[in-house]
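Note that one protein chain of the assembly has been removed; the remaining protein chains are unaltered in position.
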């Protein structure tokens, strides 16, 4: 029997995702208690976190388990991640040993590793998360890598269902927003994949130069078609994009083409501050009632205006809450004792 | 039904504080177990902590619950705290979202936020702790703000009672001490308020220029009078102050008038190193047996001499222990299931 990891939503079959979502709904309704007694989750954060850390700690605790948090380079040893490295520099411990050892102390591992380095060809491999999975004998959960944030995707799918009811054919608009930094594409890709799984019509609005990784775009298209949805199109106008939207997912991300070239990227994005979700733009959603989603943390009045975030269309806090329930379901599925 | 916060001792009625103190005494005697099963406390530390962190973690655990610790700017995202900010700078997440989201993962929040900025008119509003309370749908506990440290105050009241028995009319001397840094006034104000609640005679000894915030002084006076105590007076002599003291509370704090002007403040304090609790000064307390209190951390041989801290009058470790018991009572009251 091989262990199961949760590195990307698309690694799991649609039946399996469907089961997770149904279990998450039952968890949220309070129908499930226990199931993780004496279970330990070891979380390795190479990058900061609020929701992921707090919700996984709470999730483990609520079912009788415990989460250990490690921060390499802070309280824990800095990690070498290159296979075959001659470790005579600053990095103290190799990922291989961290993965193997934590697999002995814990029943599952969670890893957060944002993209590193200047080369997208390298970063897009998600090597850190995948190498942890390769070397750990216990299930590994991706807590956000360069390419994917599958726990967010799960919460996003759960939220879309809760808010929209039947999702098939409804319009999901992923819209780019300006941000002072070039952020990873893990969340936008994962959110669009989640919506595609739900059979929604997918619109991606972004300025020229902000295409997602082509393989991700192709995958979103393929999954949407499999699920009976439609990959409507890619739009470069922040107003036109929102017309008729049932759900607006706002997110900033950096240019994949200019990955690792921050000055050129900053120059390209300099004229794009108008890509921001304002109350007036919100009025072009379906019946002015399109829900507004964001993975958080959000730059207020930069990505989304205060009036939108604090208004009735915003579901960002419910969406964040669903991280907890979706992850409780995931943990029960991956680490839980058969009940 | 509205939620209850614990932001300042004076926000709670004297009956409510009395109940907390009695519950804390029962907790300390080992009469209460459980009560926080499946409850989560999310603690947000914008500043360091030893006692608060360790005692709250232990308190939650001892009654079946769990505390999650977040450190914005370290393992967690840096927080923007200004309402309406256009977040295009370094701060990644707004307090509003942190408060709302943590309110979904946890049953209560604890926030530590020392004074920030150069303007006392602003800092004295305790905006960070109060905004967390405003935006969280769950109870918020002040883990020390610019103005108040109510958990310390609760432990102080508990300690005064344990050590002095009947407190009414006994003499409580809050005495300033020199320190290399200008510290907040949260602890001295809160301690004096606690002693006032207990009907004690309050003496505040400090050098000229080290008056507490006038509103706090007025509040201490008013509460002392209501409780049947007497606000004796304010003294500027470190020797005279201790005469007849039943309890000596040593604490350094910065000049409120020179808040945000560190060079002038340092110049003013430069001649005041003599404000230190020595064994000889201790002899002028009532029967040489006045108890010595301090919230810790204490600068040994700067605020208080080794011989005093390690001698029989010092109750600082019992006082620190009472943080645990007082907070267990508080958590049971705020988050506990009705038993």
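Going by the order they are written in, the chains are A and B; count residues from 1 in each one.
As a working rule, a contact is a pair of C-beta atoms (placed from the backbone, for glycine too) under 8 Å apart; a residue touches a chain by one contact, two chains touch by 3 or more.
Just so it is clear, the model here is predicted, and its values are computed rather than measured.
A.B. asks: Among B:58, B:85 or B:122, which residue is in touch with the absent chain?
C.D. replies: Spelled out, the listed residue whose C-beta touches the missing chain is B:58.
A.B. asks: In the complete assembly, which of A:92, A:168, A:218 or A:267 touches the absent chain?
C.D. replies: Per the contact definition at the top, the residue touching the missing chain is A:92.
A.B. asks: Which of these, A:106, A:189 or A:298, touches the one chain of the complex that we don't see?
C.D. replies: Residue touching the chain left out of view: A:106.
A.B. asks: Contacts of chain A with the missing chain: which residues?
C.D. replies: 38, 40, 42, 66, 68, 70, 72, 74-77, 80, 84-89, 92-94, 96-98, 100-102, 104-106
A.B. asks: What chain B residues would touch the chain not displayed?
C.D. replies: Residues 45, 48-51, 53-55, 57-58, 61-62, 69, 71, 74, 180, 296-302, 306, 309-310, 316-317, 320-321, 324 of chain B touch the chain that is not shown.
Keep in mind that, in the parts below, only the chains that are shown with their structure count from here on.
A.B. asks: Return the distance between the CA-based centres of chain A and chain B, expressed in whole Å.
C.D. replies: 40
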